[in-house]
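Before I ask anything, here is the structure I am working with.
In this view, the complex is presented without one of its protein chains, the others remaining in place.
The block that comes next holds chain A.
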Amino acid sequence: MDDDDDWLISSLERYEQLFMYDLSTPVHLMYLASDKGVWVYGQTLANKRELSLLTLPTKITNKEITGGRDFKISAGAVIPFSINCIQEMSNQQAVLCNADKRSLHWWREDERSPDLLVEIASSIVPPLPHHKECETARSQCITHIDYWKSESNDQHLLLGSNSPPDDGHVQIYDVVSHSVSWETVLDKTKLHDALYFGSPHQIVLCSGNYGEILVVDTREPFSATPTRCSMDAETHDDYALSCTSNIIGTLSDAGSLRLYDSRSYEKPFYCCTMPTTFHSSQYLTLTISPYNDRLLGYSGLHPGIIIYDTTSMPPKAIFTHDGHEKEGAESVKVHGHIWHQSIPRLLISAGSDGGLHMWQYNE
């Protein structure tokens, strides 16, 4: 075996399962559609923007003897605009946030050619009143999204953007009436990374140079100043946010990690500084395992993805996926990672070299 196989041999012990795909172009955005699929978005060599819905390998999902190890391209399309984020809704539609103007676009499989994705609706989302004049400016575009469907089938999208000069702007968009049902402005405060619906009336976000956790009750009047709950000790440019029903986590672009109990936001119950290899905010990602709130996935400040166990102090790195690192290609960066929701220890990650990996680490 060659030296190239060293990593492969070592991987036999470390990974329960390992799948590595080499895509034509890097994945910039991905969203786990359901337990069986993933939406991926990237730009091709000819600068075309491609959106695909990939079906996870049947070897993983249904354990049949003849199950395949390949991703199936369930459907795809070359789309006419760049996007900032993807969110799947309940009926296999994806909502795309346009990166060129303040609009939302709904895409789904074409009924006539099921392997083609087609746009079925689009909607301009109103900006802040004093920013009306620059409605089409890129700076007005929606950069964060979350989705909530109530038991009574009400469907809402939580939209976040930063209007110049750094006014965080949060809106709740009613999918049925295609209108904004609630909004608030974080005056002179930047909105970071993700935002979440904690419940139908509660949203969680992270903002400002101190990475404040904000929990907003949407039953309050419009534009009410939200309750500021807790903040980092130092200032940083960017933060990643991750949230489960029990835990809220923030990670700064310098590696400062804070974990909060979702029932009490006053102060973090866990603070530490994670090791970093480089300083970058573009692909900073923090995720929490759906099976164990104390297991965190962390990427963007390191060439790989590190899984940390935070039950002890300092946190213990229990696994590092270094498959995206290539000898002689130091510039390969991880563009993001997600946890599979029903298979323990299974993650999907994407690298700047076009690599899309699915891996289940050994405990």
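By our rule, a residue touches a chain if its C-beta (ideal position, glycine included) is under 8 Å from a C-beta of that chain, and two chains touch if they have at least 3 such contacts; residues count from 1.
FYI, contacts and distances are computed from a predicted model.
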"Integrator complex subunit 11", "Trafficking protein particle complex subunit 6B", "NADH dehydrogenase [ubiquinone] 1 alpha subcomplex subunit 1" or "Thioredoxin domain-containing protein" - which is the UniProt name of the missing chain: "Integrator complex subunit 11"
Contacting the left-out chain in the complete assembly, out of A:33, A:54 or A:306: A:54
Among A:72, A:149 or A:190, the residue in touch with the chain that has been omitted: A:72
Residues from chain A at the interface with the omitted partner, ascending: 1, 5, 8-9, 11-12, 17-24, 44-46, 48, 50, 52, 54, 57, 64-73, 75-78, 110, 113-117, 356
